[in-house]
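Working notes, structure below.
In this view, the complex is presented without one of its protein chains, the others remaining in place.
Here is chain A:
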Amino acid sequence: MSGTAIQVRGLSKRFGQRTIMDQLDIDFAAGQFTVVLGPSGCGKSTLLRVIAGLEEADQGTVSIGGVDVTRTPPQSRGCAMVFQNYALYPHMSVRDNIGYALKLAGLERAERERRIGEAAELLGLRDLLERKPAQLSGGQRQRVAIGRAIARRQRVLLFDEPLSNLDAKLRHEMRMELRRLHNEIGATTIFVTHDQVEAMTLADRVVLLNQGQVEQADTPMALYHRPRSIFVAGFIGTPPMNVLTATHAGEDVAIDGGGTLRANVRTDKPTAVKIGIRPEAVELGATDGVAAKVEAVEDLGSHRVIYTRIGQQPVLAIDHGRRALIPNETVCLGFPPQAISWFHAANGERIEHTFKGRQV
């Protein structure tokens, strides 16, 4: 069971007066695990439901494996779906829940049993096959829902926030398991979530949606290290990227309300910019840097999160040192030039600078 590519072209969807998405284009590569990430109301679930065929597009087309399925009913699109609240049939046993679609598809009993057995094996449900959903824990129910989807052996697997009803520990386990399953099955997978940790850990590729538009679509590491906009910078990472307003003139970057940095790019006329830097890239106690006032320290054991301010602008730093820090103390923060992301002050979009012939 290998995957198949999905193309979404010019997709528009409106609910009453509210425009969810307008002229959206997205591609999902065959066999890839794509996470569609975004804040609530960004249209990610609607996108998934349109691909599944549960929602009709107002405009635009969806093709799966090169075939236009915009007008095809859900069951003929070759998609299987896992719902947020599991949506198991309460009166059916686990076996019947997994086997229901297979029965409707007209499969022989022996083949059905074989597939149910395989799915149960893969998900560790073997001992639970005769139970009803009400007799299962949340994690087990989610496994059954996943089993029901994979037993159908469709080319496309769709997940609609499947882990959001689970507690943190189970969520972590299920993440590992989903990744393992994907490697074994290889179906094109679209996974919708608002949780950036799920996106970072599961995805081959992340599509970050904001108000029905693709903010950035790339590998998790590219999103993390080279955010295309301030929105992406703020959405990915805990704590998120620090973003400071500053003025770039010559080779100097003057941070509003604070000191000046030496940058590795020149500009001839002074421009207002925003500079972004990951908290773990901020160097605490650098010899050459900007003065900041410590406001609070959170010690998490493995590392400390230092809350500081440069003028009025908050800067978070992650520190692995043991140096004692007290509130209101002034520290020197170093911003390594290669770790800085540059953004236009006006629209928050990334500025690409070329340094010594290569992009950073």
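A few notes on this one:
The definition used in the following text is that a residue touches a chain if its C-beta (ideal position, glycine included) is under 8 Å from a C-beta of that chain, and two chains touch if they have at least 3 such contacts; residues count from 1.
Here is the rule we go by: contacts and distances are computed from a predicted model.
For the omitted chain of this complex, the UniProt record lists the protein as "sn-glycerol-3-phosphate transport system permease protein UgpE", which is one of "Acyl CoA:acetate/3-ketoacid CoA transferase beta subunit", "sn-glycerol-3-phosphate transport system permease protein UgpE", "assimilatory sulfite reductase (ferredoxin)" or "HmuY protein". Residue A:Cys79 is the one among A:Cys79, A:Ile146, A:Ala281 or A:Val294 that touches the chain not shown. Of the options A:Ala101, A:Leu166, A:Ile236 or A:Ile275, the residue whose C-beta touches the omitted chain is A:Ala101. Annotation for chain A: contacts to the undisplayed chain at residues 52-54, 73-75, 79-81, 83-85, 87-91, 100-101, 104-105, 148, 152.
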